[in-house]
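Note that one protein chain of the assembly has been removed; the remaining protein chains are unaltered in position.
After this line comes chain A, so read on.
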Amino acid sequence: MTPSVRLQEMIRVIRSARTQGEERGIIQKECADIRAQFRQGDNGERSHSLAKLLYVHMLGYPAHFGQMECVRLIASPRYSEKRIGYLGAMMLLDEKQDASLLITNSIKNDLSHSSQYVQSLALCTLACMGSAEMCRDLAPEIERLLRASNCYIKKKATLCAVHIIRKVPELAELFTPSARSLLSEKNHGVLHGAVVLITELCEHNPDTLDQFRKLYRLLLLFFSYHFISYSPEHNVAGISDPFLQVRILRLLRILGHNNDTASDAMNDLLAQVATNTDSSKTAGSAVLYETVLTIMDINSESGLRVLAVNILGRFLLNNDRNIRYISMTSLQKIVQTDHNAVQRHRGTIVDCLKDQDTSVKRRALELSLALVSAVNIRSMMKELLIFLSTCPPELRSQTTSGIFNVAERYQQSFVLHIYLFAGGDVRDETVPNLIQLITTASELHCYTVHKLYRALVKEISQQPLVQVACWCIGEYGDLLLKGECEEIEPVTEDDVLDALETVLQSHMSSPATRGFALTATMKLSTRITDNVDRIRSIVSIYGSCIDLELQQRAVEYNALFKKYDHMRYRRVFSYVQLQMKAPSGNVIPAHGLGQVTQTVVLNNPNKASLPCLFLCSCLSH
């Protein structure tokens, strides 16, 4: 029985376990065997024991007792043992373990081994789990291999250097001289590694970037060579080495960013790639995608940018959902800078709102919101409201707030509709904004207050809606009672007070909402004639309320009733203003007439996002 079968036998036995308990039993026995094997020392079976242990580790069981065995196996002269030892190191050791330092010496020796496959093991392990200390120790070795070895090792050493630079940025200088000469290699693997290395060097250090910037000419030259050449072993769906092409394009992006000379030189080639790459398969689309990203990030001429946006637009019509998603992600990045170009594809984007995939829907939503303008607000709003009625629950909040912001900017009468439609989903921060909007749209006051009153009567669970409704009733209660708008039934004072009391007493109302309702009740005392006593009694009840804020308000109002009753009816008093602080700290100024004699600052302990500054202006003219 060859050794590998023993491993497979163990796997078979473990898989045949019918319960978790049975499996655990088998694993325990196997681990005991493995431990015994490790203790026995060199007998030709160590690598198989470690392999078994690695399988057990992958199932999720602890395997730390194998760490030292990895160290021992790596130091073994036998290739099979080294191979599994290094694999074990990559799986069981990481830079946080002390044992990882012990393999540094073995790696160092193996880096100069006569067999390139042993060298390869060492390089792979260093690039996978090399800690900063290990990298510092071994960097000179890697640099030597970068310069003087065969292609097989060079390509690995290059990527190892990339890992070293990521771990220890100061060592970048060590690799800079050799990096450039690597570009003259013919081997694709080495070239690919070289481009990755130079990209890493440029990203880390702007000075190095300047140094390498002149390389763009060289890159353009062999990119165009590779682009048109046919190499069967690197061909993927008709594209010649798409991995290398994508990498070169990414490096060109970095070199051309904010640099006119480099960008100008790239225009022709990028246009050529953009037009001639066949995007029927993923490989081609990947190259096109990278090209578009590069065009958008360098100082390309406007014709080229339009070409890029059109490619993205074409992607939007692709049957492949992945391509549609990618396209929208890219369009999102450029929608501000190239707004008109993206607008041309608005129709397709809006269609994507109907896609089955939530991620695609989310992208389409963000883009649609960004594309709303004064010109298309009506049609877009229609689409967005339709989307809101059918969108998945995790997107509702985002949709509502997005629509709200957009409506606020362009068409304020929509704002009210949104509140009535989805009042529970808008965020709390939007309440002061809506209130301010309503204040300024004076011709809509009557209509607004009626609509909100009706909504309030129907349903009082949606807090933002209830808050705005209460505020409006308090402010424009006289309009509500007079009933001057067409097509509405008259509302009596009792009805209004009933509604407000319901809000006050409902367990669904948050403390902030109760505050709104109480204030509104108070404001109505100047607007109604028959039920002042009822208001007085409501307000006085809350003078002993547990909620500190409500109590404070109620007490103040009571004081108004008692001490300043003669002032309550002054015309001036009809402006009881709310000065609200939105979470961002913007203060909406109050239209106070006259001097402030009493300022009550109320902080809402439950909702830190909505502190209110309440101004009572009760003074004579």
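Going forward, a residue touches a chain if its C-beta (ideal position, glycine included) is under 8 Å from a C-beta of that chain, and two chains touch if they have at least 3 such contacts; residues count from 1.
Quick note on the criterion: contacts and distances are computed from a predicted model.
Visitor: Among "Large ribosomal subunit protein bL20c", "ATP synthase F(0) complex subunit e, mitochondrial", "AP complex subunit sigma" or "Iron-sulfur cluster assembly enzyme ISCU", go ahead and choose the protein name stored in UniProt for the chain not displayed.
Guide: Going by UniProt, the chain not displayed is called "AP complex subunit sigma".
Visitor: For the chain left out of this view, which of A:Asp357, A:Glu501 or A:Asp547 touches it?
Guide: Hidden-chain contact among the options goes to A:Asp357.
Visitor: Looking at A:Gln8, A:Thr261 or A:Gln505, which makes contact with the chain not pictured?
Guide: Touching the chain that is not displayed is residue A:Gln8.
Visitor: Which candidate, A:Cys124, A:Leu174 or A:Val532, sits in contact with the chain we can't see?
Guide: Looking across A:Cys124, A:Leu174 or A:Val532, the contact with the absent chain belongs to A:Cys124.
Visitor: Can you work out which residue in A:Arg35, A:Arg83, A:Arg314 or A:Arg396 touches the chain that's missing from view?
Guide: Of these options, the touching residue for the absent chain is A:Arg83.
Visitor: Identify the residue among A:Arg35, A:His234, A:His257 or A:Arg536 that touches the chain left out of the display.
Guide: A:His234
Visitor: What chain A residues would touch the chain not displayed?
Guide: 8, 11-12, 15, 44, 51, 54-55, 58-60, 78-80, 83-84, 87, 94-96, 115, 117, 120, 123-124, 127-129, 131, 152, 155-156, 159-160, 162-163, 188-189, 192-193, 196, 233-234, 236, 241-244, 246, 250, 282-283, 285-286, 289-290, 293, 321-326, 356-360
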